[in-house]
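Complex shown without one protein chain; remaining protein chains in place.
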Amino acid sequence: MTQIAEEQVVGGHKAATTRPRQTPKAVLGLIGVLVFLGAWELLPVLGIVNAKYLPPASEVLAALALDLGLTAFWVAVGDTMTAWAIGLAIAVVLALVLGLLIGMSPFLRRFTNSTIEFLRPIPSVALIPLAVLLFGMKIESSLLLIIYACFWQVLIQVLYGVADVDNVAMQTARSYGFSHWQRVRDVVFPTMLPYLMTGIRLAASVALILAITAELLIGSPGLGNEITLAQSGGAIAGMYALILATGFLGVLINVVTRVVEKRVLSWHPSVRGEATP
Amino acid sequence: MQSENPTSHAGGRTLPDGEALLSVRNLKKVYRTDAGDIEAVRNLTFDLGRGELVCLVGPSGSGKTTLLKCIAGLLASTEGEVRLDGQVITGPPKKMAVVFQEYGRSLFPWLRVAENVELPLKNAGVPKNERKVLVEQALEAVGLAHVPKSYPWQLSGGMQQRVAIARAVAYQPEVLLMDEPFAAVDAQTRADLEDLIRSVWKKLGVTVLFVTHDIDESIYLGERVIILSSSPTVVQEDIVIDLPAERDQLETRSLPRFTELRHHVYAEIQKAKQGHRPEEAITMVAK
Amino acid sequence: MQSENPTSHAGGRTLPDGEALLSVRNLKKVYRTDAGDIEAVRNLTFDLGRGELVCLVGPSGSGKTTLLKCIAGLLASTEGEVRLDGQVITGPPKKMAVVFQEYGRSLFPWLRVAENVELPLKNAGVPKNERKVLVEQALEAVGLAHVPKSYPWQLSGGMQQRVAIARAVAYQPEVLLMDEPFAAVDAQTRADLEDLIRSVWKKLGVTVLFVTHDIDESIYLGERVIILSSSPTVVQEDIVIDLPAERDQLETRSLPRFTELRHHVYAEIQKAKQGHRPEEAITMVAK
Amino acid sequence: GTNAGAGAAEPGAATVKVGYFPLVHTATAVHASEAGVFSKNGINVELVQTQGGATAIPTLVSGNIDVTYTNYTSVLLAKHKGIPLTIISGNDVGVEDHGIFVKKDSGIESIADLKGKKFAVNNLQNIGTIAITSLLEEAGLQRGDVEIIEMPYPDMQAALDSGNTDAIWQVEPFQASAKTNGFTKIGNLFDGPVADMPVAGWITTEKFAKENPEAIKAFKASIGESAKELQDNRDELVKLVPTFTKVTAEVVKQIEMPKFTSDIDNDQLAKAAELMHKYGIIDKPLDVGTLLPNE
Partner (left out) sequence: MKTLKSIGYLLGLPLILLAWWWIATSGAANFFVPTPAQLAETFVETWMGERLVTDVLPSVIRLVVGVLAAIVLGIGLGLAVGLNRTMRALTEPVFEFFRALPPPVLVPVLMLLVGINDGMKIAVIISGCIWPVLLNTIEGVRSIDPVQNETSRSYGISGFNRIRYQVLPSATPTIMAGVRQCLSIGLILMVISEMFASSSGLGFTIVQFQRSFAVPEMWSGIVVLGLIGVALSFIFQWCERRVLRWYHGLKEVENAV
């Protein structure tokens, strides 16, 4: 720990003097992924697990490469991503609006507290029978589960973000006669934005998880369903290839959210700290 | 030569009903904290006429910022009241601008300099091209016309403070409250900004309440100077500054009357610091 | 009577190798931003001898804070170097204390006043009872002995600034860098704090670099005053303050030499603001 | 999903949505659809791929499908709780296709050796629990002598290998891979007291059964025909199964053939209900007659 902190202390200098030679972020990320795949490859080789049940990374990657050539695979990815995108979008908008409303009113904050805390830990998985009953195997079932799970993540982040508004900034807005809506738009929203971005990043992967879980347990088409098929067909490498694909989707989603974050939070210490020497 | 003693009131000057734009009456503010109550202001009473430029001085921690926030409708008073145009203030009134002591935190870090200055105008519904002119003029006036596209955190302390001033000036308020607005700028810039405030005040007829620690500045700027006592805070003295209306950095400051006033205020503050309290205030405290 | 012209160098004064505690050589700092590069400091060269008390003045935005941060090892220079005791500075050196211009943000809001002052001592491994004494003395010296248990955000601006000063003083540093440390306090407190810094400096033999906007203050406090030009920044002038070592708020300030120096510095800053540059600097710029 | 050819079905007849989970055992429905058996019998069938387990019956009740494939235990349980369901056709009966496996050299050679061991089933509220408990009783053990745990079929071999369980129940096609992976089969799950136990079949809601008696009859007839055609026809299975599951042809060649039948053996069903009551899965006796369409 000490070492890490130490490095940070002189970090500014390092960054400045070694700037041209600094390893690009993407390369470092790739190294991380390779280390992970290497460790996975070694697990069966070292006999920690049996290769029959957890095939080495190379075998799984080969199976994935095979999948990549199949239209069925891409159709499944498309199905999953559709549910993901719609569910996430609805959850974020809903949570954002409600979060701002609740967060800015001490009354609503207290009034809804117990209910929110009661509803939050209800597993989406437990709602499957209800979802199926309401919507059958249609996409709406997946959406219900996705929205339910993601909504709380974003909501909590928004509530904490709203509470973080700087007094002086808020007083400035009030003294210049900003209306309620203007204060939300010009002061509360930007302050909350970093929290929201974390919420979206959390929710994005939860949405992916739920999209796949729903397909897994309800049987609507998509990657999750392909996983069940591979499982019940005893195609182990094929199953892990699909899981790997899921993981890569997660990485991809993160790259996108990072790019967005870099744009919308360029002013924030968390992002600007990275850019200045 | 004028009389040695400046026209002054121990306790704040009050105006007849209807003449005051802003009246502060028996204002008391106690902050409640976990560790106990902190009395920031004990009892303040004074009036500001329409279009007056009044400076407020007082020891550090005497409650100037607190008073300003109460006037701005940002803090609820514990006792007493503040009236604007006869109306008790319960929230920030319209057409009022405040320059906060914590200038750094009062700028929005997510907006660029010009956007920060523009935002209140935008929210007030000023048309776009008019806004553009106002923003440019204000930035020009505070000497920041060259950095409209920078973010506040890319500016030096003094520059940030000037952005906050530009924002207030561009807003063209009717009441302008400024809390040590020139604390972070150099002497020369300070002089320029003093003249800027005087000219804005003259041009727009705005009512200004100006907190400062610089006694020369308070005299050079103000038509009146209110001196707060040290805690528990009351008005120590309220002095009329009988200097000519046209002021000039070199000329005005070298007037004998300027020096006289300066000495007077200095002595009063020193008394305040040493715990001397005006009689009225003491009786008020006693009862 | 001394010579009309104070002993001064255009460009900073340098000392022979080994004599300087702190040497700044051809320091250049460019901030890289998305919108383009901002040159904060073009070329600074000067030395500080051990135990000197030097004031730094210059127009707003001329790069004083930037220079201080480079000296403190908090910012990497773009060109040139800063040496402390002959060692090139790459990170914050030991036994150095900085009072930041953004005093409010440099106090930790989760620590109470006394804890804020105590933290650097605790971190440095000073024993508990010794710490206690140092903290109490420092708070006493800045006039805040009555609020050790308050949180910083419960204090007025000037009080917060004094906490930051107390923290630096209690730390008993060898090098003390102060960035407009008295900007938010009233005139009387300011005078007291000035005397505090002089007495600490004398007692501990600490080397002080003191940024201020108040020209009188720079002359009253400093043994030397370095004037920065306006941007692109170079050293405009480096003046020795040949006032008696024992200084007194009333006496020293009324010395004719004080007034002379004051006028000189004022004129220099005015020149700086108007874009006048010392010859050396101009040639440097040209090549 | 695979769509049925409309062939000889009466034009205008409503389409019956049939939910199935892609398994070797549901080849009956797929074959009936592909080979035109449904249309020949005069119904339009749309096959809808569903998940087994928790969602089959809610999906049916919600009206999103008309008929679904499910195990009888779930049906009995649901009925017991008052969900109005009707069994309309059998599908498969447990024979050699359900095996009990242990690790080689584990020393377990018979059911009796399971005393004090762990046995894995895919679902505790299911036919497997009933079957193994009956087998245990037959071998002179008590229910509590063996810890029955639950895990999905695909994970069982790994758990067996790592010693997290001592014996597992594998259905085809997992049985085939258990054999290739070197596990030892110590017997069939449906044997002795539970030999020829009906495992799963096709069900619908009472309402649908009442309103569509013709369709139901035709459906049962089609499954019956399809079952006959597939029963001793491994080649057809080898061809068919890889088209709708991820089971490879090689594996299908090795599997033990299931016993397909559309018949519903009332007595066996009643016995299953009785055992469920006996083993506490349901808390009062259940008259299976109420589950059959003609009553």
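We just call them A, B, C and D in the order they show up, numbering each chain from 1.
The definition used in the following text is that contacts are C-beta pairs under 8 Å (C-beta built on N, C-alpha and C of every residue); 3 or more make two chains touch, one makes a residue touch a chain.
In this text, all values refer to a predicted model and were calculated from it rather than measured experimentally.
Asker: Which chains here would be touched by the one that got left out?
Answerer: Among the chains that are shown, those touched by the missing chain are A, B, C, D.
Asker: Can you say which of B:22, B:57 or B:74 touches the chain missing from this structure?
Answerer: Selected residue, touching the omitted chain: B:74.
Asker: Of the residues listed, D:28, D:49, D:64 or D:165, which one is in contact with the missing chain?
Answerer: Only one listed residue reaches the unshown chain, and that is D:165.
Asker: By the contact definition given up top, give the residues of chain B that touch the hidden chain.
Answerer: Here the touching residues of chain B are 31, 33-34, 69, 74-76.
Asker: Footprint of the hidden chain on chain D, which residues?
Answerer: 53-54, 57-58, 61, 74, 77-78, 80-83, 120, 123-125, 147-152, 154-155, 158-159, 162-165, 281
Asker: Which residues does chain C use to touch the chain missing from this display?
Answerer: The list for chain C reads 69, 72-74, 91-92, 94-98, 100, 102, 105-106, 108-111, 119-120, 122-124, 151, 153-154, 171, 177.
By definition in this document, only the chains that are shown with their structure count from here on.
Asker: Going by the contact definition above, tell me which chain pair has the most C-beta pairs touching.
Answerer: Looking at every pair of chains, the most contacts join B-C.
Asker: Taking each chain's centre as the mean of its CA atoms, how far is chain A from chain C in angstrom?
Answerer: So the centroids are 47 Å from each other.
Asker: Hey, what residues on chain D touch two or more of the other chains?
Answerer: none
Asker: Report the residues of chain A in contact with chain D in the complex, numbered from low to high.
Answerer: Touch residues, chain A against chain D: 50, 52-53, 128-129, 132-138, 216-219, 221, 225, 228-236, 238-239.
Asker: Given the complex with chain A, which residues does chain B contribute to the contact?
Answerer: Spelled out, the residues of chain B in touch with chain A are 69, 72-74, 91-98, 100, 102, 105-106, 108-111, 119-120, 123-124, 151, 153, 171, 177.
Asker: Could you list, by residue number, the parts of chain B that touch chain C in their complex?
Answerer: Result: residues 31, 33, 35, 38, 57-61, 63-65, 101-102, 104-105, 149-150, 154-159, 162, 180, 183-190, 213-215, 266, 269-270, 273 of chain B touch chain C.
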